[in-house]
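Excluded from the complex is one protein chain; the other protein chains are retained at their positions.
Should a chain be cited, it is by its letter among A, B and C, assigned in written order, with residues numbered from 1 in that chain.
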Amino acid sequence: MTQPDDFGFTEEAALLKESARKFFSEHFSVDKLHTMVAADPTPERAPEVNWDAALWQQMVDLGWSLLAVPEEQGGVGMPLVGVAGLVEELGRAAFPCPLLSTLSASYVLAASGDGAHQALEEIAAGETAALAMVNASGSWSPADTSVSASGGRISGTAWYVQDAGKVSRLLVCARAGDKLGLYWVAADAAGVEITQDGIVDPTRDQAHIQFSDVEAVCVSEQAGEAFAAAMPAIWTLHAADMVGAGEWQLQTTVEYVNQRQQFDKPLGFFQAVKHPLVNVMIDIDEAKSLVYASACAVDCEPDKAAQYAHMAQASASDMAGFASSRSVQYHGGIGFTWECYVHLFFKRQKHSQMLWGDGPWHRARLAEILIDSAA
Amino acid sequence: MTQPDDFGFTEEAALLKESARKFFSEHFSVDKLHTMVAADPTPERAPEVNWDAALWQQMVDLGWSLLAVPEEQGGVGMPLVGVAGLVEELGRAAFPCPLLSTLSASYVLAASGDGAHQALEEIAAGETAALAMVNASGSWSPADTSVSASGGRISGTAWYVQDAGKVSRLLVCARAGDKLGLYWVAADAAGVEITQDGIVDPTRDQAHIQFSDVEAVCVSEQAGEAFAAAMPAIWTLHAADMVGAGEWQLQTTVEYVNQRQQFDKPLGFFQAVKHPLVNVMIDIDEAKSLVYASACAVDCEPDKAAQYAHMAQASASDMAGFASSRSVQYHGGIGFTWECYVHLFFKRQKHSQMLWGDGPWHRARLAEILIDSAA
Amino acid sequence: MADEQLKDTPEQAEFRQRARAWIEDNRPAEPPVRLPQTPLEIMTPEQMDYLQAWQKAAYDAGLVGCDYPEAVGGRGMTDCQRIANEEMMRARTPYFPNVIGLGMAAPTVFYHGQEALKERLLPRLFSGEDIWCQGFSEPGAGSDLASVQTFAERKGDKWVINGHKVWTSLAHFAEWMIILLRTDKSVKHDGLSYFVVPIRSALGNGVTVRPLIKMTGETGFNEVIFEDLEVDDSFRLDELGKGWQVAMTTLAHERGAGELVTPRSGGMVNKSSHSTSASALIKLAHATARNGGTAADDPLLRDRIMQQAIHEAGFAASQRRSRVPALLDHPMRLPLQNKLLMSEISQGTSGLAMDIEGAASSLYLGDANAPDGGQWPMAYMNSFGFTIAAGTSEVQRNILGERVLGMAKSK
Partner (left out) sequence: MADEQLKDTPEQAEFRQRARAWIEDNRPAEPPVRLPQTPLEIMTPEQMDYLQAWQKAAYDAGLVGCDYPEAVGGRGMTDCQRIANEEMMRARTPYFPNVIGLGMAAPTVFYHGQEALKERLLPRLFSGEDIWCQGFSEPGAGSDLASVQTFAERKGDKWVINGHKVWTSLAHFAEWMIILLRTDKSVKHDGLSYFVVPIRSALGNGVTVRPLIKMTGETGFNEVIFEDLEVDDSFRLDELGKGWQVAMTTLAHERGAGELVTPRSGGMVNKSSHSTSASALIKLAHATARNGGTAADDPLLRDRIMQQAIHEAGFAASQRRSRVPALLDHPMRLPLQNKLLMSEISQGTSGLAMDIEGAASSLYLGDANAPDGGQWPMAYMNSFGFTIAAGTSEVQRNILGERVLGMAKSK
């Protein structure tokens, strides 16, 4: 199967993207974001989970949280390319909510066979979920999980769990002997202890979760395969989030440098500002084009999905770091203050840059495909 | 032993550097260089060895070729920091001659014990020498030599031999059983077949040399130790050559952009030109400071010599690539032509960049010192 | 059925089928000589003859100039050049030699020339019988194109041209030149007019073409000197003093940002051709011994090769995205990146190849042991032609900052 030249980005996908942008611009200005998440600047502040659950409910009502659930389980089963459009807008708004986590869990579940139907139906009914699979040293390989399972009960600690403070369900990767299993458990089940991390990024919550002999539903005993099948979609969406946030950084910085005068000229006159911002734009465009090519590969050419997804996330991750650095630098003194919104996206992007593998990690995986296979 | 803060760069060293600069500016303009080495532009041209042997003889008469020979063997035994000053000026003039090769061979010989006295005395008497030690795949580790020795005769091929067409002697690294030996042989000895390589860089000659059962003097059977002791000096001087050539590139390009007008302004007005050239200057300064720190370490703190030399050459090698690229780009169309001298230094620097290990190679060695020792 | 066909109109679908069939039956034979990396480096008549024959055959088969009206030698079709290009690129046919004619002169003459001129010039341009070159740059007018000094003085119905153009690719084969001339010295931009001038017929008679040698040692571009060359006023494009505006049409098409799709063929691999793509880097890395293994095992090189592969794939994906309006915020944002990205990807790839080669990157075309025949250092040097010519990379970034991001002009 080959990819359609237009990524299969249908009118329906365009409509969803457009309505998402409208939704955020109407309901969630960046002022609102700042008020919500940046009330306490103290570096040593206690972890908080700041979000607008009511607004999230509206998104659920619009059906956005169940886009990745197959139709058979009551979801929408939308092609990834359309979902990527929505997530790009989510990133642009830096909206704190469990959408990305729930979509990610959905892709893993959808690749897990019959045992996952019940869980998918719960998501279709409005439940939300986070993936718990990373060990203490931050490995992105599910096989490195430090949670173990035995007789339908799981124990151990999962780290770097995103949105743990917002979801109702957890999808846990746990080792049972020589098998790697997937377990579905309520976030408030007995024996689940969620400890929020004190993180730099105020637009997200992150936690480590200790499971103490917790009863959990085994969704699949072939977690490795499920993750392998689902990761390209997860990487693609994560990259889409960075692309959206990158667009916010670019647009905001360009507006600032076009308006701010120094030496009787707008800052944007100076090539030392203009050219690096053009480079930011170029990097965003590369990442964005690869996001849609990757989504399209997941939809239409699964053999190539991992290859494209590694490219998309490597590109987006590097871009997120570069765009962040330039957004602060060219906002000058004001961009260095807490009151200026630039720091929110800076912190979100520096966080995103490392999640699900950074640029070098994805390029190393890509090299295994493109270089080692050519040996 | 610690390093003197001024690198031990004495008045004598300053005088030598100054007189070298004067020598080249009086006797060897860049016009002369171009006429000498760039008469035939054909990409497929047959290899040539273009140089001015008479002018070289003047340098020998000035004693420059025997600076690295110990006083005991009739040389000058000058501290490396002074020799580095001379070589920086040599690089600035891109003067085709076997100085660097002869100095390099001298350092290896000087680290080879009594067996090398005869060879050193020959250099003190005006003979010149090149190092033959690299195998066909361009390995910079002497142990990888593809020349072998047995009963005082050597066989095999040495690659990437610099200045082979200009020297009277060869210092060959050859394996004899489990020993690595150093062999001293006349360049015109029977069984020595020098084949000039067709290279991009017209300011140098490079050859591969086939040795067919050649009778050679065994200077040392501990070539590994001799090279280990001598390499910091060789790397430092090679870096000094790149620094000198980099200064020529910077100075010439700055002159051009300050004079060339576009949009009624000199090109240097534009930050897209100004800032990268400032970066070239910064990179040159880093490499240059490290060259003298490295030379000083060789002279005064041998324990740290390898560490500093890796730093100097990594810095200089990366700089050589960057300065070259910018020198052509900012000379614009004219810099892209054969008639403009910029291409000569571009080609010399791209060649130098790879000789004796490029930036990543030296950083990998440095990491073994700084990272692995801290484990 | 390939997916692009899903989007074809009936006219396009039928055209595609015809094109594909013709190409299959008429694929040109292996060239008798080494072909250069791009048509701009064509040096010998043997190379040119082979390539001209191919362009003529493709034109006769209706694959060149498809979207131009029949009156000017086109085929009067709608959005079919793209289809023809896709099929020729897919079949990896040789490139067309008349690149400047097709990409720059044709749309400019078409939009700004008088009818009679179009009808006279364009058919032989499309067929490749007349090779074209471009006379914009001068010793004093590079990035600052509007400072052109080559002067055309009015003499009744004629113009007398004196001056000096440089970096004129293909001038040694060209019948015609598109040229930007100063017709008024008292104003800058508004003192320029745009002409087509016959070069070959005036050689030795008002026109001198002198080859310039590149830093690679190749020839292929030239300086062209005009001494009292007389041309007819009918060779003027558009109004007097409108040369700058006409030149913008040329440059927009050169950057791939124009209205008309340029006929494009290419990709032929033969024993002497040399790919500069990331996949060629991978092959090179596998073939290069390093540290007891190959360069393909070196983690730093792997990372950098993948960076190039990603830039390449990203560029291709952006080409696709530029045709999906719902994924575009600004219509010129992607097209105006084309020239810059192609230049810099090319420079990055060939520069990296030299790093992969290590010591062997010193070996050039005349050396039997040079990896890939010494093509990589040549490609790296030639890449500066791309980042300098036709608007330096610095100028491209200005254009992007100013036209797309709305920043104040840097000059």
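To be clear about the criterion, a residue touches a chain if its C-beta (ideal position, glycine included) is under 8 Å from a C-beta of that chain, and two chains touch if they have at least 3 such contacts.
All figures in this text were calculated on a predicted structure; none of them were measured in a lab.
**Student:** Just list which of the chains on display the missing one touches.
**Tutor:** Output: missing chain touches A, B, C.
**Student:** Give the residue, chosen from A:Q206, A:T236, A:T252 or A:S315, that touches the chain omitted from the document.
**Tutor:** That would be A:Q206, which touches the missing chain.
**Student:** Touch as defined at the start, partner being the missing chain; which of B:V69, B:L290 or B:A306 qualifies?
**Tutor:** Result: among the candidates, B:L290 touches the missing chain.
**Student:** If the hidden chain were put back, which of B:L66, B:A110 or B:L277 would touch it?
**Tutor:** Touching the chain that is not displayed is residue B:L277.
**Student:** Taking the full complex into account, what residues of chain A touch the chain not shown?
**Tutor:** 41-47, 134, 136-139, 159-160, 197-201, 206, 208, 261-265, 270, 272-273, 321, 325, 328-329, 332-333, 335-340, 342-343, 346, 350-351, 354-355, 358, 360
**Student:** Across the whole complex, list the residues on chain C that are touched by the chain not included here.
**Tutor:** So the residues of chain C touching the unseen chain are 299-300, 303.
**Student:** For chain B, which residues lie in contact with the unshown chain of the complex?
**Tutor:** 2-7, 9, 13-14, 17-18, 85, 247, 254, 257-258, 265-266, 268-271, 274-275, 277-279, 281-282, 285-290, 292-293, 308, 311, 314-315, 360, 363-364, 366-367, 370-372, 374-375
Here, only the chains that are shown with their structure count from here on.
**Student:** Taking each chain's centre as the mean of its CA atoms, how far is chain B from chain C in angstrom?
**Tutor:** Centre-to-centre distance between chain B and chain C: 40 Å.
**Student:** Between chain A and chain B, what distance separates the C-alpha centroids? Give it in angstrom.
**Tutor:** 51
**Student:** Could you list which residues of chain B touch at least two other chains?
**Tutor:** Residues 270, 272.
**Student:** Residues of chain C touching 2+ other chains?
**Tutor:** Only 394, 397-398, 410 qualify.
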